[in-house]
Each structure stands twice: as structure tokens, then as C-alpha cells.
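Sharing a structure here in C-alpha cells format.
With one protein chain removed, the remaining protein chains of the complex are shown where they sit.
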Amino acid sequence: MLLVVSFALFSLIYLAPGGADQALAGPYASAEQREAIRQLYRLDDQLLTQYLHYLRSLLVLDFGDSFLTREPVMVSLARAAGVTVPLMLTAWSVAMAGGAALGVMSALRRGGRVDRFVSTTVVIGASTPLFATAIILTWLLGIEAGWFPTMGSGDGGLDTARHLVLPALAMIVVLLAAATRVTRSAVLEVLDEEHVTFARSRGVSPGRVLWDDVLRNAAVPLVTQAGGMLIALAGGLVVVESVFGLDGIGTLLTSAIAARDVPMIQAVALTIAAAIVAINFIVDLAVFGLDPRVRKGAWGRG
Amino acid sequence: ACTGGAGQSADLTVIKMLTPTLSSVLDPRQSSGPASGALLIALEPLLRYKGGELTPLLASAMEVPEPTSYVFTIRTGVTFWDGKPFTAEDAAFSIGLHVGDDSGSVNASLFSLVTAVEVTAKDRVTITLSEPDPQFAAGVAQIGMVSKAFYGEHGDKVGTADVLNLGTGPYKFKSFRPARELVYEPAAGYWGQGDAHFTSLTLSVVTDEAARLNALQSGEYDGMFGVPLPQVDSVAALKSLRLSSSPDLSVYKFNLNVATKPWDDIHLRRAFQLAVNREAIIKGALRGKAVLAPTIVPETTMAELAGEDATAAAFAALGDGIRFDLDTARAELAKSSVPGGLQTEVLVTGSDPTLALVVQTAAQDLSKIGIDLKVREVDDQTYYASVYFGRKTGGVSIDLFSGSTPDASNLPTYIISGGNALTGGGSGTNISDYVNTRVDALLGESRLLGVDDPARGAKLLEALETAQTDVPYVPIAFPEVYMAARQGLDVSTLDTFWWLTMWPETLAGA
Amino acid sequence: MSPMSMTIGSAQPALAVEGLTVHGPRGGRTVPIVDDIALRIAPGEAVAVVGESGSGKSVTARAVIGLLPPGLRGDGSVRVGGTSLADLSAQQLRDLRGSRMAMVMQDPFTTLNPLHRVRDIICATLRDAGGRRLSRANRRQEAVRRLAEVGIVDPAVADAYPFELSGGMRQRVGIAAAIAEEPLLLIADEPTTALDVTTQAEILALLNRLRTSRQMALLLITHDLRVAASVCDRVYVMYAGQVLEELSASRLLREARHPYTAKLTTADPPLDRRVETLPSIGGSVPSTGSRPIGCRFEPRCSWSTSACATHAIELTEFEPGHRVRCTRAGERLDLAHAEDLVAAPPVRPASGEAIIRVIKASRRYGHKLAVNAVDLEVFAGESVGIVGESGSGKTSIARMMIGLEPVTSGSVEVAGVDLAASKITRADWRRVRSTVQMAFQDPSSTLNPARSVGGTVREVLRASDVADPRARAEELLEMVGLDAAYARRRPRQLSGGERQRVAIARALARDPRVLLCDEVVSALDLSVQAHVLNLLNSLRRSLGISLVFITHDLAVVRQIADRVYVMKSGHVIEHGATEDVLTNPQHPYTRSLIDSVPGFVV
Partner (left out) sequence: MAEAVHTGRRRMSFAALSQALRKALWRTPFMVATAGSVLAVAVIWVLFPAIAPHDADLIDGSRSLIGPDSGHWLGTDQLGRDVFSRVIDGARTGLLGPLILAAATTAASTVIALVAGYLGGRVDAMTGRIIEVLYSVPPTIVAIVVVGVTGGGWWTAIVVLLVFGLPANVRLARAAVIVRARLPYVEAARTSGLSGVRIIGCHLLPAITPFVVAVFFLTFTYGIVDLSALSFLGLGVPPGAADWGRMIAENRSNLFQNAWATVAPAIALVLIAVSTNIIGDWIYSRYESHGRSR
């Protein structure tokens, strides 16, 4: 999959109008100047030649230097990840935890006032575009209330944490909705299962029933979907980072695209793809740990 | 960002400013225009632009024995931040970085006439040009001096966030996030007199307009260079900030490519020009923050060279020729090869939203005579590739062309000289590929004249008038440039060439 | 205060239910689901609640244990061992569950938490002397001991997960878990319906053993009259939310006084002989919300009087221990009982060319051989039964015979076309289609809910180029005993039996020579099952078509099959004339199968 992604990107950039030469030479550059740069970065080679060359360097784990910043792309990537990863993980984990709590709560009060309120809010949260949420939050909490900085990623440590509050919140609102929904339907489904009734018919305490029979079983679909949500969150990253002026992976990607910075685009895309693969793997592992059926099935096959 | 204290302006010693653009590498080869403003306070140039004049900085003197030869005397006692002396070798090296097609420098066009850079004495650097260039000294003022040894040591890692760069200025680089944020600290043991005023100085770029505005409002930043026109009113509404404006040496213009059918037809071009309602554009798209452009050079710039009266007369005449007049436009169109009008696409880049607004406004009136403009937004690279480097447009394009030096000849040289037409093998900044021997002759003659010779101005005026009759461009407006800063910081004297100056001093009110 | 400390005299019934009524939502209104139920079970007594689907058996059980599904509300008094549940706090009620009463549910595949090990399931409610949960080692030890009690001697089972066990094992684990705290009363809601006949017998035996060894009262919910009669002491017969009759188990099959009970017992096909026609009950069970005001069975009753329709009938004592909700209970109605049915004429052996010839056919799913080298033939006009436990490959072989399932090896010849061939022409398919047709098990999904009954049949007729599909469709519906007006109805307006009849009509639309019936009656109530069986028998007689009848019910196969194949784990282990196989089984498995049927003696 990573190969497919990387090759698709390569051809895409190859075919795109404009090139790194322009970005580097500036708008007043003459044809000769640009030609010189094209030579330097081998931009005029055949697509396949370029790609093979690229692959060869990948093999020795050399992702190359960015055309634009001259840094090894890994350095830029690591810097951007320093913003994005905490942001995503915070948003994701808060949303998952909150969504799970809300989902369980409304499922247990199916049809009740809490349930209806939560369901409605969730629909609104889920269908409000992320950028709209971001703008509203900026306006309310950043400008009107002045509680949090609305821009930039801060100077590290606590300051960065403060700067990440609003972007994380924006992501949380959207994700929370999805998490709540998934949890709610998962819990409802489990609640309808016989083994829950059976446990209750034996006088198992409600707390234990909720935990052992309901939540643990509902956790399987929730975990399965949690990975997907984290991945879906990546789509909103560009928007959030742009609205809040964060120097994360999303910004890195868009600016690399803008400059046709091939090594950087490749590195970012591959990182995202690798992250997706990793997330899916972790989800599989988690489900593997959670669900003995999967575990035993896998053993039997292996 | 205020360090606290008595709240007086003198206490503002830690400041953060927003700037329109920062380069991705701290290397003079990779920054030009306003982006160089970040470098030139640290990597000082040989000549400093100050109060409209070029004054010696790292060069103690500049001599021009003949129009094609510049001799710089390198100041003694200048040291880099690491304590090593700044030498003629370093100066020659620094200039040499920009010479040649394969230099990879974005400033190469400023030095395209250079044939040799030589150290002719221990403290002397001589630069030889292939032909005279009145703007050359201004070009020299745009590039910072770097250490040859430092470059030798770090190779192509110079200017990255890890390595930074080595200069001689009062502010030294402290940390750098490419294209995003640059933090300076005072350089210990600065060679010149007077220490850095600010104990910490930060330049930041925020691309998202609203985020920028939010940041200004929340007091996270102390000011901003080059407020975009659409935002000026919003910034003005912020109580904490003060705005100043000055004329810009840049021009919004439609380019009508004379080598592309059907725009090779003068009638069509005239019709187009007459149907552009520039006043409406200024009022709406440019928010009234621009001056009507009768030609491609602002009147004030021209007047400095050609004299007030001559300029005023010439500009009045130029202005009369391009009045908004739909009836005449229709008549012209009827005479053209496309009497029924036509439809064409105009590319704009998302990084300057004003372009789209200008085209939309113009399109409204153009459509009344049958010329239908469709706006397409593309990214910078596509835009440059189509508008500047290749002619992949239907013949009409729009751009905001900014002068790179304060000289009155700067814009005409790029825009109307045949040498910069793509068809003539030039850089392509003559977007209309307009070649007129008379114009080229006038521009050539003007170069031979002294920098301050009013005759040079007269020749330039004539070139502009000649070019105007052929309508390769439809000048629209000269935008004003806006600076904003909180009370206690002085932006009132920062003009469009602020980046060539020692701007922190100005800010501090020194 | 814990209910443990209450003293219970042996005179106290284990369960006493009075005036239990449960209301639930239907179509936006709240309607009674069960009405005024009274039950009484002495300690150590086994009582059955029987009744057709939807009569309210499960709802009653849930109400007794206080676990009605959300949306349902129960009123009335429930006393367990003398303690009235209404007086208890939620906590006390919870303590009572498991310790005083427990429940075993129908589907062993879903009642056990799939994520927990058997030992944890069994010991979930057990506490040590200090009131703490048992340690893991203790849990295991305890679980092993209790598993042994329910007949599982393999200690490894304690560490297994439910999905690693067979259905029977799971049900045993479920029972072990339910009785972990030695309750006074065990409610078993159809504990064997989902199990094989042989396993079913073992589970019933287990329940019976536990009841006697522990003096545990058993409330057994079932729709199988034979089970009720053989396992229990007394029986409550429920119909449309009411108890219609309460009598001792020994009287159930022969001396029931309510016309409904009597009809039900005759509709239950006898295992020991084949009868000409099975009596059936017309009409269908009224749904909740539209039950008659008077006797609820009145619309279907052939003895009803005008008063039956207008007045609610009381449950009255007919004889000691025998109560009936019928105005004419005292009269001598000519209630037929099972013995009175006319025996069917003996079967003539089939002859001629085989229409379907299955030769050494196998079907493999992954690693599993579902059908293993099966030989089978179907001759013109005969009725072939296929019996066997669940998963033995009955459905698979049928699907292979109609081309729904590819043949892994061997051959399946239908009207001369080998379905195992790699390429079958269109014409050959046509021939196969007009030779065999199939009817399926699940009545609820056997018809497309979006199409009218007529549409469903006409569609097939059109595909086989019948001249006047409309007329022919009505003809077919009449053939299966449905009025032509049914053509306009949608499936949801039909009862299960009616749907099955439409499905048969659809299968007949192609004029097949063989009709495959895969468990077509197993999801139907007794009264309706008789209808469908009679229909199939009469169709066979009038049309001369052959039947392949798949079932796990030996009584049913006896009524319908001339020859029978017995399958086990993909093999045919025995085949021959039904009479011979059932009365004189050769294979030990066949024998155990027959022995497992409650109340049946060869």
C-alpha cells in the first residue's frame, strides 16, 4: 500500500503544472536559471527514473532533504509531528473517552430525555463542518472570552498546551459526536443480547453487568471504529492547522504541495500512510486482546 | 509580549511582529523583497537603504569609476558574531553567490549583468558589469553579507534551522522555523555603534487571514508589516493598533499578451482597456486603499527622477487615454477581429485574494461589451508557470507586480523592455511579450545616464508613453502599503522598502 | 436485610403467581400481553408452561424473575418461597435472583458472555466467607466441581471460552451458572429448542436430575407437548396471553378438556405410526391488541357457542388439579385424541428411473467436509426424508441438488444434467429448474416483503413463459388452500403457515417433478404445521410429484416420508423405508436418535 501511495503521488506531482524550480528560483527567474535548478534536482528525468532513484534512497532509509528548507525531511517532519501528534492524540483520546461516556449514558437511558438531548447534540456536532466549529470556538473562547490563544503552536511546554486547547477542542467536538454515536449503538446492541439478561437473572450486580457484560462487549466495535476515526481526523487536520496557524503535518503537507517539494510531499504522505497502517495494526491488536474469539481464531489459523 | 514595567514605550523590549513572508532558508540566495527584511538586520549589506538614500554600511565607500564598474571599499573592524573579521573575500563571496544562471539565487536577476567580482585589494572589491545599470547599487543593498568560511564549513546546510547563518548585524539569529518564525537576540560585541534595542525580536508569518487578525487582536503580536488591503479596515478597527500607510512601488495590471491571438489585435486590447472600470475596482476590491494607475510606475516615484511638473503633465495625458468608456470600448471591439466579444479564463492565485476580487469587478463591466472573463483560482506554482514562465493563458492575465528596487526604472525594465519578453528569451516578467524597438532604445539610453540625471526620467516617461499607445498592459492601481503596530512602536516612517532599512531602529523610534 | 435470613417452611410454594398482567406497547397503544396469570409450583415440582408462539410464555417468565424488557410493565403478585417480590428493594430483589430463583434461556449461543471464560461465568456471583469474589484458583476449582455436576467432567472446559463449546455444552454451562447459588426455583425458557434431539434429551434428563437431587422447583417453558408430558408433573397451557388449562402432565395428551389443548395434542404428529391426515386448527393466533373479548380461542373453536364470543371466561376447576377456561368443559364434546386418528395406507415402493441421482457427492467449506460422499436417489412420485442432527449436512445436500451450492466432488444428476459439471448450458439450467424446486425453512423471509403474494407467484410464471400468469397464479394459490383474494396481500399480512403455503405455490409454479422442503415446518406452530404437512401429502397425491423432506423431527418424517436417509457429520449412515428405519434402526446413532424422543417407546 505504501508503494502504491508513493508512486501515485510521484506521478501526480510529475504531471502537475509548475515545479520546484519555480518555487526555488522565484518569479523573476529566467529560463536558464530554472533549467539549472532542474538539472540539480534531476527534475527533468523520466518519471520512472526519478521514481526508481527515489526508491533506491528509500531503501537505505534516506528520505532526502527538502528542496525548500534544505533540511532532511525527517527533521521537518519530526518538528511538525511534535505539534500534530499531541494534538491528534489529545483530541482523539478525550473524544473517545467522552464519547464513550456519553454514548453509554444515553444508551442506558434509551429514549429518555438525556438520550434525546445527547442524540440531537451529537447530530449537530457531527454535521457541523470542522472549520465552522473551529471558527466558532476561536470567536467564543479565544476572542470574546480571551481564555485561550487562537493562533500558533506556542513556545513549548505549558504554552504549547495552552495553544493546542482550541484546535483540540474543535476536533473533539466533531469526533465526540462520532464516538458517542458508535458507542450508543454498540451498547444498545449489547444491551439487547441475552447474556446481559442472563447475568441479571443471576443477580450479578448492575455495576458488574455494566462493566463485564455490556461495556466489554461494546468495546470491541468501539475499538474497531476508533482507529477509523483517528484516520478520519487526519482529513480535518489541514483545516484545523490552517485556521489556528499551527505548524503541524497538515501545514507541512500543504506548503510542500505549494512548493512542489517532492521529497517533503512524499515523506508526509508516506508518514500518513504508515500511520494509517500502524493505527489499523494497533486496532487489530487491541481487538485481538479484547476478543477471545478473534484471538483463538487467529491461533487456530496460525 | 510586553516585558512589563512602567508601561512606557521604552519598556517594549521584547516584540513580535507579523510579516507577510519569511523564506524557508536563512540564505540571501533564497530571499528577496520583504522576505529579505528578516535577513538584512542580521546579515548586513554593503550599502544600507536609509531615508530614501543608499548609505555605506559594511562598505565604507562605493566608487563608480565608469558606469560598468563598481568599487567597494570594505569597512575595517567589522566582525562576524563569532568574532572573525569581515573581509573583502567574504564580500566578494557573498555577491558571487547571486551571479550566474546556475547560482540558484532568487536575486540572480539583479546581478545578471555582472561579469566579474574580484578582490582587487585587501579591502577592495571590484564588480564589473557588461552594461551600465543604474539600479545596481540598489541591488547590492538587497543582499546580506555572509561568511565564506561559514559557508565552506556547512555547505548546503547553511540557513537551515539547525545551522542558521553567520552575519555581522546587531541582531543575531536565535531560532528559526522555516517560513514561519524567526527569533533574534542581540549580538554581543556588535561592531557598530549602538546596541540592539530589543532584547528579543520575533518575526512571524501567519498565512490564514483570520488567524492573523485574531492574533493581532489578542495582543499576541505587536504589529504587522504589509497589512493586506482587504484586512486594513479590520486592523484599523483594533483599538490597540496604529496604522500607517505609504505608497507602494507596485502595480495591479492586466496583461494582454500581444503574441497571443486574438489579443494581438490592438482594437481588442483598446476595447478591453476602455471597459475596465478602475475606479470601481479601487473602491470595492481594493477598499479605496489604492491610487488610480495611469501607467505602470507610481507618480511619486517618477517625480523624484523626472521632476514634478514634467511627471504630472505626462501622467495627466496618460490618464486621459485610458478612461472608462463603454461606448468607445464597444466601438473598438466592433473594429477588432472578434467583434462579438469572447470568453477567456483569467488565473488568479489563492495567496493574493485581492486578484480575484479585481478580476471579478472588472469582469462585470467587461461582460457588458461582450468580453467574458472567468476566474480560476490556482496555486502559486501553477500561476507562476502559466503567467510568468510560460504563456499558458488565453492571453489575458492579471498580476500585482512589485518593484524590487526603489528606482523609477525598476518597473519599466521588467515590464516593458523587450529583453524581458519570453519571446526574446528573457525572464518573462514582460508578461505581454511586448517588444517595441523604440521603447527598448529609450530604456537603453536611459541606462547610460547618471542615476540622478533628470534626463533619465524624461526618457523613461517617453518609454511609458510609447508603450501605452500599444496597450500591452492595462494598469489598474497602485496599492498603498500599510503597517500596523501597537502604541510605542513607530511604523509611521516605514514605507514599502522597509525591508531594506534597519527597521528595528525605526520601530524603536530611534 | 438479606432474604437469606427469612425462614421458609416447606409448605410454602416455591413460586406463587397471582393475577400477573403485563402491558406492552403495540402500534402506539399500550395493550395487555399476558392477562391475569396464576401459577403455583411446589418445591421440587416440575411444571410446564406450553403454548404456541406468541402466547406470552417468555413474557411471563421474565415477569416472574423481574426482568421484563424495557417498555413492558407488569402488575400482580409474585411470591418466591413466600417472599413477595413487590415488597423487596432493588438490592434485595437482586440478591434473590440467583440465590432463590434463576433462569436458563433458550439460545445457548447467546446467553453466555463471549468474552468470559467458563469458570468466570459460573462463579460470577459466588462469594467466599468474607463476601469477596473468589480467587482465580478457587474459581477454577469451584467451576470444575459444578461442571461435573451438570455432566461435564473435562476440567479443561472451565478455562474455555463459550464459543469453543458445542451447543449442548454451553447449555450445561448455562445451567451450572444458573444454579450456582442453589436456587429454589429454576425457570427454563425453552432450554432445548435450539439443541439436537439427542442433546435435548440429555439436558432434560439433567434438569430432572437436578430437580430431584436438590428439591429445586422447575418451571419449564416449552412448546413441545411431549416434553411437557414426559418431564413435568403439571402443565399450564397458555394461549393468547391467558392460561386456558391447568392439568397434571399425565392427562395432557389424553384427557385435556379444553378444545384448544385437545386439538393441539392431535395436531402433534405421532411418532409411532403414520396417519391419513393430521387434524389441524383453522385460523391463527390473534395478535396482542386484537384479541377477542370473550374466549380467546373462540374464533378458531368448532365447539363455540354464541356466549363464548361475548363473555370473558373464567378459569374453573373441572376436577381437582384440573382447571379449564371453557364454558363447555363439563360437557362431553367429541374431542378427538391422538389414538383416534385413522392410520394411513401402507406405502408402495417407488419404481422407474431416478429423477435425482446423487453419487458420492461431497461439499467442502474451507477445512470442513459438510457433505461427505453421499449417495442419494429420488424416484418419481416418492417422498424422501432426510433426518439428522444439526450441522449434519442436510441443508447442504439439498442446496447442492438445486444448484445453489457447488459440488466439491462426486456428481449430482438432476434430470440427466450433472450439476457438478464445470459448464452447464442455459437449456440445461432450464431443465433443472423445471425439475426441482425448493421451499425454505424461515417463513418470515421466504417471501419478498415488497411484493404481493400474486406478484411473487406470477413473476416465476412469467419466467417460465406461462400463457396466462394471472389465472394460473390464482389456480396455484387455490391449490395450496389459499383464496384467490390472497393474491393481493403482502407477506406481512399473512401468518407463518400461510407464507409457507405461498412459498410452496411459488415452487409449484414451475411445475417441478421434485419439491425440496428444507425444514419447512420446524418454525411453525403445531396447529399450522399440521396444515402444511397435510398440504404436502395431498399435493403429492394429486400432482404425483416427489418430495425431498428435510427435518430433524422424526415424528414429522414418519408422517411424510416413504423412504428416509439418516445423516450424521456429512455421511448418510442409514437409509431405507421409513417404517423399517424407525421401527428397526440398524445404526446405533439412529437408535439413539429415536430413543431421545421423549415419551416414545419403540
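Each chain carries a letter (A, B and C) given by its place in the written order, and its residues are counted from 1.
By our rule, a residue touches a chain if its C-beta (ideal position, glycine included) is under 8 Å from a C-beta of that chain, and two chains touch if they have at least 3 such contacts.
Fair warning: this is a prediction, and the values are worked out from it, not measured in the lab.
> Tell me the shown chains the invisible chain touches, ordered by label.
By the stated touch criterion, the chain not on view contacts A, B, C.
> Touching the left-out chain: which of C:A86, C:A307, C:A421 or C:A463?
C:A463
> Of the residues C:I402, C:L494 or C:L593, which one touches the chain left out of the display?
Residue touching the absent chain, from the options given: C:I402.
> Considering the whole complex, which of B:R287, B:K335 or B:K368 touches the chain not shown?
Considering the complete complex, B:R287 is the one touching the chain left out.
> Would you indicate which residue among A:F7, A:Y41 or A:F131 is in contact with the undisplayed chain?
Within the whole complex, the residue contacting the unshown chain is A:F131.
> Decide which residue listed in C:A102, C:V173 or C:A503 touches the omitted chain of the complex.
Within the whole complex, the residue contacting the unshown chain is C:A503.
> Which positions on chain A touch the chain that was left off?
Listed in rising order, the touching residues are 1, 4-5, 9, 12-13, 15-17, 120, 123-124, 126-132, 135, 139, 192, 228, 231-232, 234-239, 242, 253-254, 257-258, 260, 265, 269, 272-273, 276-277, 280.
> To test your reading of the contact rule: which positions on chain B touch the chain that is missing from view?
Its contact residues with the unshown chain are 209-210, 212-213, 230-231, 233-234, 237, 279-285, 287, 348, 350, 353, 356-357, 359-361, 364, 374-379, 382.
> Under the stated touch rule, tell me which residues of chain C contact the chain that is not displayed.
28, 402-404, 429-430, 433-434, 436-442, 444-451, 456, 459-460, 463-464, 488, 503, 506-507, 509-510
Simple rule for what comes next: only the chains that are shown with their structure count from here on.
> Which one of the chains is closest to the middle, using the mean of its C-alpha atoms?
Looking at where each chain's C-alpha mean falls, the closest to the middle is A.
> Starting from the mean Cα coordinates of chain B and chain C, work out the distance between those two points in Å.
About 88 Å, centre to centre.
> So, what's the distance in Å between the C-alpha centres of chain C and chain A?
Those two chain centres are 51 Å apart.
> Which bits of chain A are touching chain B when the two form their complex?
Chain A residues touching chain B: 16-19, 22-37, 39-40, 65-66, 68-71, 75-76, 79, 135, 138, 142-143, 146, 149-152, 242-245, 247, 255, 257-260.
> If we count contacts the way the header does, which residues on chain A are in touch with chain C in the complex?
It comes out as residues 110, 193-195, 197-206, 208, 212-213, 216-217, 290-293, 296.
> Write out the stretch or stretches of chain C touching chain A in their complex.
For chain C paired with chain A, touching residues are 62, 65, 67, 70, 94-99, 102-103, 105, 107, 110-116, 124-125, 161, 163-164, 174, 177-178, 180-181.
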